[in-house]
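Take a look at the structure set out below.
Note that this complex is displayed minus one protein chain, with the remaining chains in position.
For chain A:
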């Protein structure tokens, strides 16, 4: 018996030794591949040759593919690329739905090829540092870049830059607007063509809708994630300091903005629930006003036609006389090609989806803004569409006042976003003291700064 036990222990020790040495082998081989990457980077800013007979596969991780209101448009975009440019040049793009931004992270850590990601702005720095995303200047030739980026709003190009290099090209893009249910507005004796301008007007209108129709007047979910920043900026507050090294959202202006929102949320005429629940409520025709991105427009329009009401829109409301400052929602295209052929294939895809045809599909089929703003006046582009859907004019006008959504610095960005959102939810939807809650979160986040 004793001998058996000894044997078993010996066997297990041997087993664990083999396993540990296997781990060691792993890390060694990964080091060498890291070096290979580094040396490759220096020499290659040219594109490889593509072969139509032997097409290069590119994976594209997209959250739009996972949302019912955006899926069809995004699929059309990919399909049209594969059928035209892709077929001609030799590129096949495979779309991967990624609703929660987890799939691309999981697949990168599993060693799969993740080439193009429809990436949110706020986590871009963390991905750049940790997940091997590359600067456009490092993988695509400068001359090609300069040529292609002509005609894209310069404000928009700035949004994906970190330390002067472009880690993301603005892709699907929008500003927050107030969607209005025309029918409920009229029933409450309000004019939907003349939407509320200030937050005071919003409050008045929401109470009036509740009183006259019994339905909730206003909806903005505390978990919305990005409109919050527009609110803070509009009141003269900040989310991050100028140099992006400190969180600053507990200053007086921010606290005042959030307190205003809390008052609105608690007034008995506001919709409660998560962002998905509030948008469902609006689409069901049970909510007067709803602040969100125009990317929901195609879905909302269909719902309103089915429900027999008309959808109107207004700009992001302002505090008193101060002009409102919207932040952008949406995404950049972040890339991590690993060979000259991949560079070329990825570049073809990016040129198509951020080109004239690409933005025409994105705007008319999904609802995001055309970043090539000229398209809105181009009879071959979106002129007719914008005339039929005047909501987009509001959105295009807001572009001139837009400020970038905060890119949280360093590798702990996800934790920072969670801490910030949790603090906002707690401040707005509970009795918690706004200033104290925001201050606490700010200190916690500053403790995580790189």
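Assume a residue touches a chain if its C-beta (ideal position, glycine included) is under 8 Å from a C-beta of that chain, and two chains touch if they have at least 3 such contacts; residues count from 1.
Quick note on the criterion: contacts and distances are computed from a predicted model.
J.: Mind telling me which option in "CopY family transcriptional regulator", "Multiple sugar transport system permease protein", "4Fe-4S dicluster protein" or "histidine kinase" is what UniProt lists for the chain we can't see?
T.: "Multiple sugar transport system permease protein"
J.: Among A:76, A:155 or A:223, which residue is in contact with the omitted chain in the full complex?
T.: Considering all chains, including the one not shown, the answer is A:223.
J.: One chain isn't shown here. Among A:131, A:311, A:327 or A:345, which residue touches it?
T.: A:131
J.: Among A:119, A:372 or A:426, single out the residue that touches the unshown chain.
T.: If we include the chain that is not displayed, A:426 is the one touching it.
J.: Among A:144, A:187, A:201 or A:415, which one touches the chain that has been omitted from the display?
T.: Of the listed residues, the one touching the omitted chain is A:415.
J.: On chain A, where is the contact patch with the chain that was removed from view?
T.: Within chain A, the residues that touch the unshown chain are 3-4, 7-8, 11-12, 15-16, 19-20, 23, 27, 30-31, 33-34, 37, 102, 105-106, 108-109, 111, 130-132, 216, 221-223, 268, 271-274, 277, 280-281, 284, 286-287, 411-412, 414-415, 418, 422-423, 425-426, 429-430, 444.
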